[in-house]
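Complex shown without one protein chain; remaining protein chains in place.
Chain nomenclature is as follows: A, B, C, D and E, assigned in order of appearance, with residue numbering initiated at 1 for each chain independently.
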Amino acid sequence: MIGPPYRPLDAQVIPRFAGIRTFMRSPYVSELAGVDAAVFGIPFDTATSFRTGARFGPEAIRSASVLLRPYHPVLAVNVVESLSVVDYGDSPVSPGAIERTYSQVEEAMAPLVDAGVFPLALGGDHSITLAELRALVRRHGPICLLQLDSHADTWDEYFGQKYFHGSTFKRAVEEGLLDAGSSVQAGIRGSNYGAGDIRDAEELGFTVVPSEELRQLGGEGYAGLVTEKVGERPVFLSFDIDFLDPAFAPGTGTPEVAGFSTAEALAFLRALQGINLVGADVVEVSPAYDGPGQQTALAAANVAFELLALKALGSVR
Amino acid sequence: MIGPPYRPLDAQVIPRFAGIRTFMRSPYVSELAGVDAAVFGIPFDTATSFRTGARFGPEAIRSASVLLRPYHPVLAVNVVESLSVVDYGDSPVSPGAIERTYSQVEEAMAPLVDAGVFPLALGGDHSITLAELRALVRRHGPICLLQLDSHADTWDEYFGQKYFHGSTFKRAVEEGLLDAGSSVQAGIRGSNYGAGDIRDAEELGFTVVPSEELRQLGGEGYAGLVTEKVGERPVFLSFDIDFLDPAFAPGTGTPEVAGFSTAEALAFLRALQGINLVGADVVEVSPAYDGPGQQTALAAANVAFELLALKALGSVR
Amino acid sequence: MIGPPYRPLDAQVIPRFAGIRTFMRSPYVSELAGVDAAVFGIPFDTATSFRTGARFGPEAIRSASVLLRPYHPVLAVNVVESLSVVDYGDSPVSPGAIERTYSQVEEAMAPLVDAGVFPLALGGDHSITLAELRALVRRHGPICLLQLDSHADTWDEYFGQKYFHGSTFKRAVEEGLLDAGSSVQAGIRGSNYGAGDIRDAEELGFTVVPSEELRQLGGEGYAGLVTEKVGERPVFLSFDIDFLDPAFAPGTGTPEVAGFSTAEALAFLRALQGINLVGADVVEVSPAYDGPGQQTALAAANVAFELLALKALGSVR
Amino acid sequence: MIGPPYRPLDAQVIPRFAGIRTFMRSPYVSELAGVDAAVFGIPFDTATSFRTGARFGPEAIRSASVLLRPYHPVLAVNVVESLSVVDYGDSPVSPGAIERTYSQVEEAMAPLVDAGVFPLALGGDHSITLAELRALVRRHGPICLLQLDSHADTWDEYFGQKYFHGSTFKRAVEEGLLDAGSSVQAGIRGSNYGAGDIRDAEELGFTVVPSEELRQLGGEGYAGLVTEKVGERPVFLSFDIDFLDPAFAPGTGTPEVAGFSTAEALAFLRALQGINLVGADVVEVSPAYDGPGQQTALAAANVAFELLALKALGSVR
Amino acid sequence: MIGPPYRPLDAQVIPRFAGIRTFMRSPYVSELAGVDAAVFGIPFDTATSFRTGARFGPEAIRSASVLLRPYHPVLAVNVVESLSVVDYGDSPVSPGAIERTYSQVEEAMAPLVDAGVFPLALGGDHSITLAELRALVRRHGPICLLQLDSHADTWDEYFGQKYFHGSTFKRAVEEGLLDAGSSVQAGIRGSNYGAGDIRDAEELGFTVVPSEELRQLGGEGYAGLVTEKVGERPVFLSFDIDFLDPAFAPGTGTPEVAGFSTAEALAFLRALQGINLVGADVVEVSPAYDGPGQQTALAAANVAFELLALKALGSVR
Partner (left out) sequence: MIGPPYRPLDAQVIPRFAGIRTFMRSPYVSELAGVDAAVFGIPFDTATSFRTGARFGPEAIRSASVLLRPYHPVLAVNVVESLSVVDYGDSPVSPGAIERTYSQVEEAMAPLVDAGVFPLALGGDHSITLAELRALVRRHGPICLLQLDSHADTWDEYFGQKYFHGSTFKRAVEEGLLDAGSSVQAGIRGSNYGAGDIRDAEELGFTVVPSEELRQLGGEGYAGLVTEKVGERPVFLSFDIDFLDPAFAPGTGTPEVAGFSTAEALAFLRALQGINLVGADVVEVSPAYDGPGQQTALAAANVAFELLALKALGSVR
């Protein structure tokens, strides 16, 4: 076996605390030949409604990701043997200008989409997912969304602006990017502006699973629901780090208590084996609010690793 | 519908990170006409046996409370439409002088009690509850206590002082403020000075539910026990933030490991629908020990919100 | 003597750690009769080029300001006896939308300017000064700027945007808001994009005093330079907290080492007795990067106090 | 009843925040007459593969341990009445020199082992357990290991070195210190270098219980498995603080998400009543990464207390 | 040469990060034979007007003091060769009860004073100095005070209480403990309640040197002023850590900006060679507000070392 052309630094040769901080210490490349999966950052936080700072999310997740080793013992897959993973750097962004940034992200992702490389974005606030979906839809058509999040992000506007991190999925449906009827938003919780908040998401077509129901479902129940909805269709998985409880992920912009542990979160993700994942992101890591032990960034890095492992399961290198 | 005369700032008009920090950005008023519920601080920490700093608890809880939205999706109630909620500011206190402070708190609360306004206090250390109970008993007579806490706070004295944050409920029983036989202390855990610590609480008449039992009971079991005890009688709910595990609430004075998550805590609170709540407090938030993400203060703000929601359920504005 | 109609809470009656956090615990009012000076927040940080978070600056400065007592022993003036000071709350802002925010700030300040109230703004990033100047110029005509800052903020644009926190004073000159020839930018330091950075500021008409020169000048030399430039003309003093060294003000967005101590900063400010101050701000406090002791916010609160003291010296209540 | 010759300071006489920080404020002694259990530190972190800093672990655990009271209400045992517990100070160590340190630890422990005193070590990184086992084996012969940890620590070498914190238990088996077939490693989780990581541990003879299985087992299931394995044989319990989730123990060197809560951890420990405990340690507390509330150190102190309580149950003073 | 009977652990044998945290790792003893200087803690903070937490000051200063080596190169004295220094532990205190605590401190210090041991106290808030002075005056009669502090602490009362950390030196003069006319308060700064604040101190007889004047004086000028005042008379030096600027000492209860650097502070202390020092303290270290690098505690430990060095200069062991 020859294995993938790109591999991370070997921790037996260069200790994990050494080296330039790329995701998992993967090669930092801009050429896509031989690449299966590209991890890249979208350091944008202009569209944040409460605590800013997610522009430093990609740096923090990369920093924590050096703790990741290549083999996933529960899914029994060696991620970096199965996938040729690179760090594609950060998308250009324009702080202060969301629509300009959307264009930049779409442009940055186009080569990935064209080359059939699996794109895994590190946010940035949740507004960025809209640009990611635009880029992917050009190849895949409307996509099924699996969103793990404490907020549905289907509000309509924010201080006169149609694009912000709380309106992403309403816009996405309006733009025809999502197959909302096959999409599931799970983990929703916290106080709302009104009873309409959840109803609006449902009226857009989403299946909304509040946190209390999701906890009842467990990994298997959730997977069953998802499988029924998405089948073989292309799926985008968007993981907002505030899906986790603030004890597990304090470093985020709009935390909600009574959330999930990382053990629960990983169980939900691992149950999704077999879905047709065409893109994913991990968003809303705001490092200035993280603890000294950087547990939020570490959780995000592990979520990214789980997503790569799900992708790796279906690969046949 | 006209709705309540006092409402918080509208987050669609003034972003949640803007404005003077009152509880939920409610109006800061000292007149009580038209007021249903008054949130106020008691910034006192002289009676603390380990880490001081709870005098800054009200500031921190108010700061975190701006993240609260008005509608409670699980209890299906709009708190600020159902209740006219104000921030009543802070009670005067005398740092270093507990009995003088008790008088000040009783005096500050008297207008609230006279006007039939629901008082929700933000501590401050747990000593303050004694003054709150004294104020309320003048109207309601002996009250049922529902205490969620890792300590029973029924010790007798502390370095020659009868009043400190660990003797509050012994004093309260002695003063005839509580209907101890109808009162429940739940979540008790951690090492003790002796086997007598719990026994003393029971001998005062309290039903004591250690954390291990409470976890077995779950929300429904706890609610059943409570309902049986308190029936229609007036209830004071005192939530010591150290009921939560230090992972969820590190910012407190005498943390005890093996505690409850916020998800568990909210489930216990939500199960109490229908109780006759006449007063409540959230105490022992010590912000200097909180994480950069302020999860303790956020948890306390959410507990306060749950308490208002319980009150709102019974209101008919 | 009767004294001003508005005064802060008396620390002999309510301890300084108690009460709603307004600036110096001054009354929070929206009516301007009897008001001499209004402190207000502009919680905006969309125009920030590096670390965001200054939207929480006003909260942090208010929190630290409760440590301020009324009498200034060096200038020998009782600030709150000489001036009727209120907290005017926060200006509405639109996160993500700088020009909309400018309009909101101008609108919010109009009543202050109309009433001849001295406006002291708490930022927020440095972009907000443009809106403040627009509001003041309607009454005073072009104003002399005294800027204490590590950056001249006279760049031209940022990622396609003309308005950001680094172009404020170029825009201000272009809009005719400033009498640049009578304006002094002092404390400038740090690496630049090129030799043109300083030259551009000078070509706009500003007198630029780099940090090394300013340190040589000292308080008296600086005051001499300023007096010569501004004479009796109306002055706006803009204090960017990054004028201070990161040891004294770590909590800011674009820190530059080799800056000034608070002792030096206060000496510069105190030397300005007698200037005709018509407005002022303290900007770029980003609390998430402050130390646990909140020294940045405390420094900013003290700068604000010095500015009020300078104003108070000229008042005749 | 006379009780043990050594007891901690009485918190009714000297408040818990006062006094020199020894473990539980026990007497700091170097003579062993009348001593049942000795808590001591091994402040060594040279053998750490990621975040260093565990050399400050003993200081932090002692600091947090002052919150411990003597009586264990769940196990119904007064630890300090049942055992004469002292703080034996810190073993000499040689930072930078692991084998020299091993000799120092063995030498420091020899009097404890000779005197039949129960040794409870506070780490330090996990490399130190090898020296502890060497010291104990001289008295007890090969010992059963109960390891609660997220890593098996059975790698072979690290950058040319046979001794580091990830090879401890491979070395221990090779040196004949352990009865591997009667030993259980539980809580193992996180990404691995390959499928061989776990297999290697099993091939050494260990029973390896991954975290997912352990969570299924629960306290009773785990105790059943342990009892079956160890019977009456002498047991060493090694608790790596990264057994806990980073939310509960952020202050550690190689954190792994999806770990255990302190409530779960204490349940596992309490289920072990009746085992023949001859030594124990709590390792890998790295205080610089702990939160301001020091929850990691507090968790470690409580784990140490549980271990003493297990020992106390079998004592007959 | 035989040298003193008590010496700290040798850092060539036990690394400085190892061992029980006593001051400079000196022996922890309660017998006074052979002792020249005793460092002890007074962990009391009930008398604090703003941020509490100084009860943990002694722990933090001891923790940082392990970085101190024995030889003072500027004063050319080996502190631990010249003086037999021990850690005397903490005085008993009664949190919440200042007058009871005063009695406890006086009682704890009596053996030191009787034995002619030099007492160096680690606070605790500044209220404790009153008890120290009471203890010393029994032997020395009225003492000259050298106070380095940002506040004169000569207010009269606080919320009805005559004893708090801001009235210490007014009480001390009233009780006849001080030779106020030979006493110097230096470094005073910050906003005041009124012009009377300084005048009150002067009317009590103190020479008050505001920070601006002290900075002008420099070390030599200050020493000249002091020498003129105190001559050969017995001196108590009280160092409030808020003498330092918050950049150098953020971890304190009532910080004042525009303070002194540690370099300046040490220069003032070193200039005092030859004074007849009979007692000293370092107070108001509040560790919860210190930075992660613990610079406040380190500064306090160094101040304590300077005080011991001043004492050592006059000793003839």
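The rule is simple: contacts are C-beta pairs under 8 Å (C-beta built on N, C-alpha and C of every residue); 3 or more make two chains touch, one makes a residue touch a chain.
Computed from a predicted structure; not experimentally measured.
Put simply, the missing chain touches A, C, D, E once the whole complex is considered. Set against the missing chain, the residues D:Thr48, D:Asn78 or D:Thr168 yield one that touches it, D:Thr48.
Which of C:Val117, C:Leu145 or C:Ala247 touches the hidden chain is settled by the complete complex: it is C:Ala247. Counting the whole complex, the residues of subunit D in touch with the unshown chain are 45-49, 51-53, 55-56, 94-98, 100, 158-161, 164, 288-289.
On the side of subunit C, touch with the chain left out of the figure occurs at residues 49-51, 159, 189-195, 197-198, 210-212, 215, 245-247, 250-252, 254-255, 257-259, 261, 288-291, 296.
Seen from subunit A, the chain kept out of the figure touches residues 13-15, 17-22, 28, 41, 43, 55-56, 58-59, 62-63, 87, 89-95, 288, 292.
In this section, only the chains that are shown with their structure count from here on.
Any chain touching subunit A that also touches subunit E appears here: B, C, D. Inter-chain spacing, taken between the CA centroids of subunit C and subunit D, is 55 Å.
Contacts with at least two other chains are made by residues 15, 17, 245, 247, 261, 288, 291-292 of subunit D.
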